[in-house]
Structure formats: structure tokens, C-alpha cells
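After this line comes chain A, so read on.
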Amino acid sequence: MTETVLSVNHISKSFGGIHAVRDVSFEVSRGEVLGLIGPNGSGKSTLFNCVLGQLRPDKGDVHINGHRVANMRASHLNKLGVGRTFQQLSVFPQMSVLDNIILAGQEHHGTMASRLFGPSDAGLTEEADRMIAFFRLEHLRDEMAGSLSYGQQKLVDAAMAFMAGPSLVLLDEPAGGVNLTMLANLKERLETYNREHDTTFVVIEHNMEFVMSLCTRIIVLAEGAIIAEGTPEEIRSNQQVIDAYLGG
Partner candidate 1 sequence: MIRKLAMTTVASMALTSTAAMADVVIADVAELSGAGAAAGAVWHDGVKMAVEEINAAGGILGEKIDLKEYDSQTDPQNSRAMVQKAIDDGAYVLLGTVYSSSTVVNMLVAQQNGVPQITGSESPTITAKGNPYIFRTAFGAQKGLPKLVSYLKDGIGAKKIAVVWANTEFGKGGYDAFMKIAAEQGLEIVADVPTEQAQVDFASDVAKVKGSGADAIFVYLTEEESARFLIEADKQGVELPLAGDTVLVSQKVIDLAGGAANGAFGHVGLSAEAPVDAIKEMAGKFQAKYGYGADHNAIKGYIGAYVIKYVTEQIGEFNQEKFAETMHGLCLDAATHPGVLMDVCWDDTGEMSRESFLVEVVDNAQQISKTLPAN
Partner candidate 2 sequence: MSRKHILFAAIALLLLIFVPMGQKNYIIYVLTSWLMFSIAAMGLNLTLGYAGQISLAQASFMGIGAYITALVTLAGYHWVLGWIAAMGATFVIGLLLGYPALRVQHHFLAFVTLAFNTLVFLVLRNEEWLTGGSHGLVGMPRPDFFGISTGKNLEFYYFVLVLFVISALVFSWIVHSPWGRAFKALRENPVRAESLGVDTRRITLLAFAIGSAFGGGAGAIMTPLVQFIEPGSFGLIHSLKILLMVVVGGAGFYYGPMLGAAVVILLPELLRFTEGYYLMIYAAMVIVLMVYSPGGLIGLGHKIMARVRPKKEVRKDMAKGAQL
């Protein structure tokens, strides 16, 4: 059970003389929940975008399930088993919750032709319903996603990320703007999903409480480099991390 899902090897990336990420390396194994934290401007987003293939690192490379991902289109990456959520709300507001979830799965089923000539739900209604039930959204199944509350949309967003059965899910600030009750719900669902499917998570998050309680391992970035790595307990007591956050 220690196969590597994501490996980041000596990545550096700079923008016009500013080193956003310098020589970062780490690996994530199957089933792990990795937290990626750091103060603003620490290079989290740049690193995240390199992992997603959206940015090409100046040096080093990223492999997901053994595939190099530099300059890869997001749809291609998704086909390799990478799901993600976004910082901002990212549902399709004028489609029903069910359609949102089906869309998230349909490109992984059948061919272009079967998606034109086959059934309109691509045979995914049952599976989508299971996913909706998993996130306890049954009562909202046929509502327009745009009419849902913020927290509910976050759940839909997460459900979409899981619909294609990814081996790696990248969560970009999942807790941002979500109220406490909903947050507990979301965290519990993520944990359950991780337990049931052995899916790997990489989480970028500001909410320390959330990260500490969700993740099994945490990497701390400051000024583009890794300054600490370890279990939540280790990170909590790491002096360097406290300095980085407090000292700026």
C-alpha cells in the first residue's frame, strides 16, 4: 500500500526574477491526505499549478501515476485520474445538481460517438445518484446548482471532483467561506471517502484547524521552499513554522 501517486522532483519556478518556488521535492502515496500550507506568497499556488500541469516549471518535473504532467491540458490530466476543486465557486449554475454530477463523469464513459448517439445521461444517473446521496444532497438533486447555498455548492463541487473515481484529488481551499456546520459535514464526508476509496488528497488550505484535523501529513512552504514536513502534531510544535507565520 505504499505506491506513489504523486511525485514532485526538484521543482523551481520564477517569475521575472522572483523565485516563487525553489527546489521543492516531495512524494505522496496512495491513500494519504497531504496538507500544503504556508503564508500568503509562499508559493503554494505556483506549486499547485505546476502539479496541475498549468505552469511549466523552470526546473524539475512532476509525475502523477507515472505520467509527466508538464504543459498537459486539464482535461487530459483529468483522464489520468486527477480530480480537483477550485477556490472560487465552480459549479455550473444553470444546470441541475444531477446534471453537474453527470457531466463530471460522462467524459470517462464511452466514446465521442456514444455520447452523441447514446442515452442522454450517458448511463450515469444511478452512479450520480449514489454520489448525491453520499454528500446528502438528495433533496437538491433537481435544483439549479446556482440556486444552492454557498456551502451546498462546495459539496457539489467536491462531488464532481470524485465522480470520475480519481486516484488523486487536489482540493484548493475547500474550507474557504464555509460555515462551521457545513465544514464539519464536508470534512466528515472527505474522510469517509478517503477511507472507503483509498483516494489520495492534496489539500491547500488556510484554515489551520481544518487542515490539522483532516490531513495525515503536512508540508509547510515559506518563500518558495519547504521549511517543515510532518504529521499535524509535529507541525503544530515546529518553531520554524510558528516563526514563518508570525514573523512574516
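Operating definition for what follows: contacts are C-beta pairs under 8 Å (C-beta built on N, C-alpha and C of every residue); 3 or more make two chains touch, one makes a residue touch a chain; residues count from 1.
The candidates were selected such that all candidates are chains of the complex that A comes from, given by their letters.
Keep in mind the model is a prediction, meaning the values are calculated, not measured.
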Given options 1 or 2, the chain of this complex that touches chain A: 2
Complex contacts: residues of chain A adjacent to candidate 2: 73-75, 77-79, 84, 86, 90-95, 99, 102-104, 106-108, 112, 115-118, 120-122, 144, 146-147, 160, 163-164
